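These notes are about the structure you will find just below.
Of the protein chains in this complex, all but one are displayed in their positions.
Here the chain labels run A, B, C, D and E in written order, and each chain numbers its own residues starting at 1.
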Amino acid sequence: MKFLLDRSFRSVLIAMFLSLATVAITGDYALAQEEAAEVAEEVAEPEAVDLGVGYALDNAFLFIAAVMVFFMQAGFAMVEAGFNSSKNAVNILFKNSMDICVGVLLFYFIGFGIMYPGCYGVEEVESKWFAFGGVGLDGYESVDDRTFSPEVDWMFQAVFAATAATIVSGAVAGRMKVAGYLIYSAVLTGFIYPISGMWKWGGGPLDAEGFSDFAGSAVVHGVGGFAGLAGAIILGPRIGRFVNGKSVPMPGHSLPIAALGVFILWFGWYGFNPGSQLAFQSTADIDATMHVAVTTTLAAASGGLVATLLSWFMFGKPDLSMGLNGILGGLVGITACCDVMSYNEAALIIGPVAGALIIFGVMMLDKFQIDDPVGAFPVHGLCGVWGCLSIGILHGDVSSFGVQLKGTLFICGFAFVTMLILFSVLKGMGILRVSEAEEQKGLDVSEHGMQAYGGSAATM
Amino acid sequence: MKFLLDRSFRSVLIAMFLSLATVAITGDYALAQEEAAEVAEEVAEPEAVDLGVGYALDNAFLFIAAVMVFFMQAGFAMVEAGFNSSKNAVNILFKNSMDICVGVLLFYFIGFGIMYPGCYGVEEVESKWFAFGGVGLDGYESVDDRTFSPEVDWMFQAVFAATAATIVSGAVAGRMKVAGYLIYSAVLTGFIYPISGMWKWGGGPLDAEGFSDFAGSAVVHGVGGFAGLAGAIILGPRIGRFVNGKSVPMPGHSLPIAALGVFILWFGWYGFNPGSQLAFQSTADIDATMHVAVTTTLAAASGGLVATLLSWFMFGKPDLSMGLNGILGGLVGITACCDVMSYNEAALIIGPVAGALIIFGVMMLDKFQIDDPVGAFPVHGLCGVWGCLSIGILHGDVSSFGVQLKGTLFICGFAFVTMLILFSVLKGMGILRVSEAEEQKGLDVSEHGMQAYGGSAATM
Amino acid sequence: MKFLLDRSFRSVLIAMFLSLATVAITGDYALAQEEAAEVAEEVAEPEAVDLGVGYALDNAFLFIAAVMVFFMQAGFAMVEAGFNSSKNAVNILFKNSMDICVGVLLFYFIGFGIMYPGCYGVEEVESKWFAFGGVGLDGYESVDDRTFSPEVDWMFQAVFAATAATIVSGAVAGRMKVAGYLIYSAVLTGFIYPISGMWKWGGGPLDAEGFSDFAGSAVVHGVGGFAGLAGAIILGPRIGRFVNGKSVPMPGHSLPIAALGVFILWFGWYGFNPGSQLAFQSTADIDATMHVAVTTTLAAASGGLVATLLSWFMFGKPDLSMGLNGILGGLVGITACCDVMSYNEAALIIGPVAGALIIFGVMMLDKFQIDDPVGAFPVHGLCGVWGCLSIGILHGDVSSFGVQLKGTLFICGFAFVTMLILFSVLKGMGILRVSEAEEQKGLDVSEHGMQAYGGSAATM
Amino acid sequence: MKLIIAIIQPGKLEDVKAALSKVEVVRLTIMDVQGFGRQKGQTEVYRGREITINLLRKVQLQIAVNDDFVEPTIDAIVEGGRTGDSGQIGDGKIFVLPMDDCIRIRTGERGPEAI
Amino acid sequence: MKLIIAIIQPGKLEDVKAALSKVEVVRLTIMDVQGFGRQKGQTEVYRGREITINLLRKVQLQIAVNDDFVEPTIDAIVEGGRTGDSGQIGDGKIFVLPMDDCIRIRTGERGPEAI
Partner (left out) sequence: MKLIIAIIQPGKLEDVKAALSKVEVVRLTIMDVQGFGRQKGQTEVYRGREITINLLRKVQLQIAVNDDFVEPTIDAIVEGGRTGDSGQIGDGKIFVLPMDDCIRIRTGERGPEAI
């Protein structure tokens, strides 16, 4: 046990510090100097080229949007903690907080350079499936007529990466080792997400083909959802989740914090979707941004409402957890197409279908005996696919169904396959799943030696 | 039971889908096309009339304000859940999340057109008590010299509507059926709120008379507070709340989430009040906006402090729940007059009086044996009235006491009377209050078949 | 008991209303009139000097930043409540909510005038250690070429003051009387914080010497952290915290809300640090602001990661509470130097060292048997000092180590000494610490007569 | 002396306490428990799956009484704890255990008068 | 009649319940408790300090049975509650208490048939 811990611990250290180390040793001071220079420039010479108030506004708005997206981390943490057992709450919170820590660091050192090689001067990205622009932000060639700074660009993208990563923690909750999870998290934010992200947002091949995914139904949520599915499959269900073929529900330990999490996520989505317009100073841009805000609102609402009514109709009582998932489903669904869908389409088609997909998806996973404690796959995987395909279905003028289908398959498929492999490797290394005894005791005590709720008159 | 459920379920379906259906059937595709056109316009033609960075800023700020107001939904959910029994927490969360879902949909399809007929070209609204501009946003005639887009206008107003609706869920907590509540919620956001809202903000009769209510002490909070009072009266108190004439307190199950909710609400109020300036690009406008931010801050603080000290002084110990209500009272009170009150008036008069009204109101409801579990009426009803009247009292130059009194009476009275009727009708339909057994079991199990907290070493 | 309560209650009333009273009696109406005039001006005459969209943007951004910082109050409340026993949760929430109420009021009536006398026309502040500009905002002389309004300036500063105050509640949790705490809170936000704050941000002596503290590692966090240390020392440890020389951990009662609090704080920090640029319309300013946002992100992430890995390495298991403290430590550390540090320095030096300081600090306090329930001193005190000194170490060009050391010592020392005195006085007055019986019962019942969690099937 | 243990419906606690104080039984200890009995746990649907909440929330009363108080106490609990006149599955049980001794911590008194 | 009180590992509850229903013991009351026994509480490190969580979460079962059910019930609990074949410190205890009477609140029935 101790030995295993050390072993797994080493593997993490390696995974964690590999990148840091390289940089630190090889180029740190060099970089630091350039940096310092750069900073000096920025700060010391106010009379440098002034791009006007519009530039300031673009930066400000994109920054605020990025901060809202950042806050979604809190939403995921609450949703996942609330929908899981109290004996695994510390573990979930740990994974979520490490996702953002590991995520932004790796996305700074590696991810950004992989996802946006074009910004670093790499040519013909439209024909490349992989490219690397460089470490950190120094190589970023910001043009003179830029509408926002490399910094805010990075920040907005970094929180997206962390979002993709943290989706998975919900699907693998209650049974995955910390060590294995940290490695997964590093790989996803450092490599997988940026690679497939580059195909579309980095101006890569899929983008060249006209694949359309405005704010990342596939690029972000699809990747997270399918990575989660892969994890859930390799890990297998929690003990007692399926008893001789029968599905045994394991209700969450705190719906209040789960509901809070959903509200936080909805709040953050107003940064996620509208922010993805990336330009706000022209009237056309800001109008488009506001259009996105409205479609996002309507799809979330109808997704939640339809999922609720369906659960009521099908199961006899309105199921809060389904309604909450439905809201998230509507949000994921509209993410790809919030710019092109009309308000009526958002309210009457995108949201409702997403709401229905939640119910359908949850039941389907049950049928295949796949244990996804928080419904991460139905929400992010299925509704992510729906969002992309809906463009081909309803707005062929924007992008054809074929192109949408191909793009979605490539991105989600890439995440699914690579993650199947990664999780299998972790399994082979013996750092994937905790022992049966540890699982029954709960990961909080076995992995962290603490309990989420100390509270009892007797103990305090 | 089953039969009743079906019955109530049908009634909900009807209420829910009436509007959707009409639109969907009658005009959907037509609308969809126009929409598509509109979108195309917005997105495809960047060279359309450019209204400058100022326009972008106005939109951006108003959008961010709207998002903050949206987040207040989370605040209400937490406050109401925390101040109620754990056996009704799922139900409260359900009602709050459905409020926003149902609210924005109905406010999109019907409410907005009723509240702002003028924007749709309806003439002489100042002399009308009801008018309907049209379904959705397509009929909205946006002028060329507009300072913000119809979209952001709608969004800001929609979250206000949802706020008015969700106030009520606190007052009727612990005993109201889900079916009845959804109908109430739809009626309030689709009809009642927009109708009285039009009288003032839609440029209707009260506005014409000079009635002043900057951000909605009466228009939003008064409506919610008095609707809640009507609900609490018709429903009657929870079992055991008043035992042979004596008031038996029923403390909330989680003050930490209640306190979190209050902080979230205060946070959201910075969108609610400053955002209501609706224009931010001119120096005068932004200065006025910042003035509002300061008065809002000071009134909230003194409301909370005075309520706390009063509870301490009168009852012997400082009561956190009163302090929290006091903060909200101060916020509601300053909402109508945050633009005209001086800083000293906000800090030394508006807030303190609101804080005192909380204590007084809670005790008064007790005297009349009205059961308002979270103090929604004292906070939103009484302090809402106070906010409007304070203008007449302290700033007769802005608007006379008489005008303020009349406007407040009209708006709050309209909500109170119509809701008394609605709740009575629901009672008649037998979908208002749960059975005694269901209430004792708790609405979570009886209405939703789930528990808010699964947590127990034994069950997990 | 009753008598004591009255006594302590009186002392609070006095402390609370002293300032209010004076103003109210002496100058209220006068002020009110001027105010009204001022307001009229602002609101009634839109054709007053127009400072352009840039002015509006600066105000808007600074306002939004202030609101984010305000929200940190919720973060502190959750962190402190979560890391403490459930029997003291109401008390913690009470102290946090009163901090902001008392804080903004006193900072309005007194604090702001003390911290920014220069804005009120006081001359030669660079050579003064104390000065008073005036009560309220009326004396504030806003120049014609101002980039933001006095109102938003006040608001941004006021929430900073409340932040400094509320840090302490964590360090003195579980044993301090409400009466004594309110007095402390008033004194800190009304006098101590603004006085030392003036030395740097008010253009006082330390600023004149070139002391650099961008967003307040020392000015805000150092003050709070060392004030907390003083409190923890004078109060002594909680009963049972150190048993015959051995340290007995007292785990918090709810890690989920503690983790939520940390996410909220990180979110708020994006207002705290970037907002401190105070100017956003020029390209140089907004670029600098975005630079700050990135360094803040990277330091938080590496602080959390390093603290986690260290706890894992040193204690055998990854400790969530240490990871969360590490994130906060990284944020506090980067606060002073977020403008000058390069991204690599933030990620590889500032954050990691802060993370290590957390572990070290927690163990050190243990060694000296000082009971700081939430680790307020390691986070805000130690990392605050580190942030300031790091400038002297890594960027001597910006400010020398000597200057940084002196400035930090002056500010933290002033807070530490004055607070040692204040807490000793409160002790002498017998309103510092609750009785042993009250402490064992828990402050919620003994000080507030309520419980944080009413919930039990039996009681509800 | 006997120790009476009663498992009742949470919603009935107030009624039972009222009935007990009528017979001057004012001292008791209660705790939250989960019951599993004849009463088939309500079958609910959670996320589309049948789930039998067969561990139902109950409240357990513990009352130490002198022998002559046993019958009144039992009657009071039955009276207060029964749903309707005919009672309902799930209303619970009462167990009567022999008790050798009782000590009042405050005074150290023992036996019947300590109860 | 006896009242059987068993303290088991939380993770073993399902197994014990299964074993009990095999011998037709379907009625029981359970509660969360904290145990302090031979099993030295797991020593953890919280914020760098050794902390012995010596109050371990356990689940307590309370089962009222007729005399002929005592042995089967005990065997079932032991079978379902034991970790592995050899058992493990922390597996818990079973206490058997004499019971004078049992009343079914619903019907007022008393004695053996009320169990």
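One rule holds for everything that comes next: a residue touches a chain if its C-beta (ideal position, glycine included) is under 8 Å from a C-beta of that chain, and two chains touch if they have at least 3 such contacts.
All of these numbers come straight from a predicted model, not from anything done at the bench.
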item	value
Residue in contact with the excluded chain [from D:Ala18, D:Ile89 or D:Ile103]	D:Ile103
Chain not shown: contacting residue from E:Val23, E:Val45 or E:Leu97	E:Leu97
Touch list for chain C against the chain that is not drawn	240, 437, 440-441, 445, 449-450, 456, 458-459
Missing-partner contacts on chain E, residue numbers	2, 5-8, 31-38, 55, 58, 60, 74, 77-78, 81-83, 86-98
On chain D, residues whose C-beta touches the chain left out of the figure	3, 17, 26-31, 62, 64, 97-108, 114-115
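Definition applied: only the chains that are shown with their structure count from here on.
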item	value
Relative to chain B, chain with the most remote C-alpha centre	E
A-C compared against C-E, more contacting pairs	A-C
Interface residue identity across copies chain B, chain C - same or different by half	different
Listed pair (C-E, A-E or A-D) duplicating the B-D contact set, over half by residue number	A-E
Centre-of-Cα separation between chain D and chain A, whole angstrom	51
Geometric centre distance via CA averages, chain E-chain D, whole Å	19
Residues of chain E whose C-beta touches two or more other chains	10, 30-31, 44-46
Junction residues of chain B - those touching two or more other chains	52-53, 57, 60, 64, 254, 257, 260, 449-451, 453, 456-458
